[in-house]
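Here you go, one structure.
Here the complex is missing one protein chain, while the rest keep their positions.
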Amino acid sequence: MRAIQQKGKYSFVFSRYSEPVARVEPGEEVTLQTEDAFCGLLENEDDDLDEVKKRRGGPNPQTGPLYIEGARAGDTLKVHIINIEPARDWAVSCIQKDFGGLTPNKFTRMIDVPPHDKVYVYRFDNEGMLRCGDFLRFPWKPFLGTIATAPELEAVSSLTPFENGGNMDCPDIRPGNIVYLPVSVDGAYFFTGDCHANQGEGEVCGTALEISANVKLKFDIIKGKKIEWPRIESADEYMVAGSARPMEDAARIAYAELIEWMTEFGWDRLDAYQALTQAGKLYCANMVDTNYTMVAKAAKTLICRSAAR
Amino acid sequence: MRAIQQKGKYSFVFSRYSEPVARVEPGEEVTLQTEDAFCGLLENEDDDLDEVKKRRGGPNPQTGPLYIEGARAGDTLKVHIINIEPARDWAVSCIQKDFGGLTPNKFTRMIDVPPHDKVYVYRFDNEGMLRCGDFLRFPWKPFLGTIATAPELEAVSSLTPFENGGNMDCPDIRPGNIVYLPVSVDGAYFFTGDCHANQGEGEVCGTALEISANVKLKFDIIKGKKIEWPRIESADEYMVAGSARPMEDAARIAYAELIEWMTEFGWDRLDAYQALTQAGKLYCANMVDTNYTMVAKAAKTLICRSAAR
Amino acid sequence: MRAIQQKGKYSFVFSRYSEPVARVEPGEEVTLQTEDAFCGLLENEDDDLDEVKKRRGGPNPQTGPLYIEGARAGDTLKVHIINIEPARDWAVSCIQKDFGGLTPNKFTRMIDVPPHDKVYVYRFDNEGMLRCGDFLRFPWKPFLGTIATAPELEAVSSLTPFENGGNMDCPDIRPGNIVYLPVSVDGAYFFTGDCHANQGEGEVCGTALEISANVKLKFDIIKGKKIEWPRIESADEYMVAGSARPMEDAARIAYAELIEWMTEFGWDRLDAYQALTQAGKLYCANMVDTNYTMVAKAAKTLICRSAAR
Partner (left out) sequence: MRAIQQKGKYSFVFSRYSEPVARVEPGEEVTLQTEDAFCGLLENEDDDLDEVKKRRGGPNPQTGPLYIEGARAGDTLKVHIINIEPARDWAVSCIQKDFGGLTPNKFTRMIDVPPHDKVYVYRFDNEGMLRCGDFLRFPWKPFLGTIATAPELEAVSSLTPFENGGNMDCPDIRPGNIVYLPVSVDGAYFFTGDCHANQGEGEVCGTALEISANVKLKFDIIKGKKIEWPRIESADEYMVAGSARPMEDAARIAYAELIEWMTEFGWDRLDAYQALTQAGKLYCANMVDTNYTMVAKAAKTLICRSAAR
């Protein structure tokens, strides 16, 4: 199986404006090496976060773009997440003075608020848990923080979740699941990175258990099918990730697009709206990024109920 | 065990401004009869919703206030939800032309948008599921849509979730769980109602499986303990419900107050922020009411980890 | 002319649940004495703000309710603001550690943010300007921070702007202008207070030049006319104040209701939407209260253009 290393610099945008690092055939399994959100530079609890930020070149380095053979604008890219392996024996998180869900930040500005950077380094213990001190100990539940195709014309920051995916920080983008992304340019220009060893819903302080990882993926193309926002499929559920601000707009997108998806199974739109009212799930994937991400989902057993109509 | 019927009219506000319908001792089990959100008037799929709304007196009729003996302003009321039994053999939901998460409404105004009222009546089938037509069929998973104590001075609409509880539409307020509410006036002035036979997260169309029910509760008082927002305890988890607009403010409240709760278990504030980043859950209870409600939660096994400090 | 003093305590809610302090006939001019937002207790720059808050009984004390003879639920109350005179020779403002547009607060919660209370006392100088130190000097441009009728059932905090008016902090509610308010209960139950000697748009730190004042008003009733949100009329403009969160919902309400108003002048709804796109004004009255207030307005010369249709 082919291992793909990033040639040259990592990307800090999702865009068509750089050369593909590899060309991949549908159906081929590939392993991508990804770097962590701090470019591997934040390693000790007494590291100076400002210094690290200056040196890293940017936040959320991305591996890619991959050129997916046969993908054309207007198709849908189907990404099978097969496996995620840690590339190092540690993970890192931190509380930053200017980023986070309960921290004044670039968009939710406050006046005269003091710094409180704090770095947390986690190491695997004997039971395979990631541990930092006595109370912070979490299991290995890895997922892809970022996954995206390039937009048609924009170059989108690797901090941003948007219509083509991006920095959704959605724990359901994990091994065993499938992610569907819009294809906006020929070749799709696929990116991924920002793996997390674990993360709670909302990623409230703004950094999860950030890791470098080796990610095994396989791609398929659904020709001529156009979707508006990222979709996720697990063994049991169908999901849509909506990303916007304020958070209620993200929630609206997620449920509205899940209703659209249900119409493909034969549901009447109002009945789908009714069904999700009684049986949908709606959680927050991130409350910290440049857009907030809400994930709406429902059981396949519900959604498929009217397939035979 | 004492059964409490609403004397006179149901209440359409959470307030201290009406006479208690009963006085209850801490520790006493009582059963409250609650009416559904449409005052029982919406019963058939061809009922005229506008007509029903005119006749019902108000939305979300509340049973109460109960005067809880011994409760004083500044205490916390602990409500054990023991059981919820349906009072009728049907539930009702509807899509309303001017209310809902994907419907223009009183606050999110749109121009020239057409009506689409649609009523759904559900009946219990042989397997105890609530069914409406071929595809809409949901299990009996009842909970209290509203639960509140009276605020100090305000009379808050029964449509509103707020600091003292109210119309949170939170599915975790279910039998077996405990709800903690601030006491703002002597006697607490407790209200409940708006029972739902089932509901998805977000209650996206705005009406769940609305039922009349008989609700068995027991109250305790935690003297001299002041909480800022409603807390919920299940067998395995601690939760806080934050209600505000925009939705991110509700999320901020929920996590910020869960951090406060964790400090009562000995957690350092920043470490609690870090822990919830990795292991918190954050779902939307309602995206339709006058405030949105987000519920943050974490496992007791995590939160209690530092109790021995 | 009759001078009305608050009997007993000031009100900290807009509600029908207290006895009218006076009954007023339509057309009668009355002068109301109002107290400042700190109940007159914050007078020196070294006063302890926490201490003052504990002593004052509540924020934004209201004068009222006035029972307006002949007003019935479903009418509109027309309030002529004739004059505002200062009741003292000083005004006060302050930056509060837990309130304000750039300060973490009850709804927009942040973690571990430090206090910064600061009190500013302003006195009239020789030119009739209010001055505090060398750089803070502002003209006398008084207006009513709060003006409301009672809601049908709720008792709304005097900190809240809402459908019936309330704490809009809107500088256009000034002498010479007319405010139209919905009447929701017989007698209207009118309240006012929280006068400001001057205030910028948004009231960004949360407290304007807070004053005690004597306010001369006259009331009229428009029988059988129902409005949904407060309207304001100056010599040249028609305005609507919308109050909600997030701020875009307040903006939507303001423009949507101004469009409604324009239909009363014969405008087609879409054409009114078009006209306001090109010639409407939209400013922020407050970005600090429990709801944000946006004011949409347009010139009478524009709005009346189609009156002859």
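Going in written order, the chains are labelled A, B and C, and every chain counts its residues from 1.
Assume a contact is a pair of C-beta atoms (placed from the backbone, for glycine too) under 8 Å apart; a residue touches a chain by one contact, two chains touch by 3 or more.
Here the structure is a predicted model, which means the values were calculated and not measured.
> With the full complex in mind, choose from C:R56, C:K218 or C:R252 the residue touching the hidden chain.
Hidden-chain contact among the options goes to C:R252.
> Would you mind spotting which of C:L102, C:I147 or C:V240 touches the chain that isn't drawn?
C:L102
> If I consider the whole complex, including the chain that's not displayed, which of C:T76, C:S93, C:T149 or C:N164 touches that chain?
Missing-chain contact among the listed residues: C:S93.
> Decide which residue listed in A:I82, A:I178, A:I222 or A:L270 touches the omitted chain of the complex.
Only one listed residue reaches the unshown chain, and that is A:L270.
> Per the definition of touch given earlier, which of C:W90, C:F219 or C:W267 contacts the omitted chain?
Here the residue in touch with the unshown chain is C:W267.
> For review purposes, identify every residue of chain B that touches the missing chain, sorted by number.
Residues in contact with the chain left out: 100, 102-104, 108-114, 116, 246.
> Residue-wise, where is chain C in contact with the chain that is not depicted?
93, 95, 100-102, 116, 118, 120, 133-138, 198-209, 245-248, 251-252, 255-256, 259, 267, 270-271, 273-284, 287, 292, 294, 296, 298, 305-306
> Name, in rising order, the residues on chain A that touch the hidden chain in the full complex.
Residues of chain A in touch with the missing chain: 12-13, 15, 17, 58, 107-112, 153-157, 244-246, 249, 252-253, 256, 259, 269-270, 273.
Here, only the chains that are shown with their structure count from here on.
> Linking chains that touch, what shape results: line, ring, star, complete or other?
complete
> For the two copies chain C and chain B, is the contact made of the same residues on each side, with over half of the numbers shared, or of different residues?
Copies use mostly the same positions to touch.
> Would you mind pulling out the distance in Å between where the CA atoms of chain B average out and where those of chain C do?
For chain B versus chain C, the centre distance works out to 32 Å.
> Could you pull out the residues of chain C that touch at least 2 other chains?
108-112, 246 - these are the residues of chain C that touch more than one other chain.
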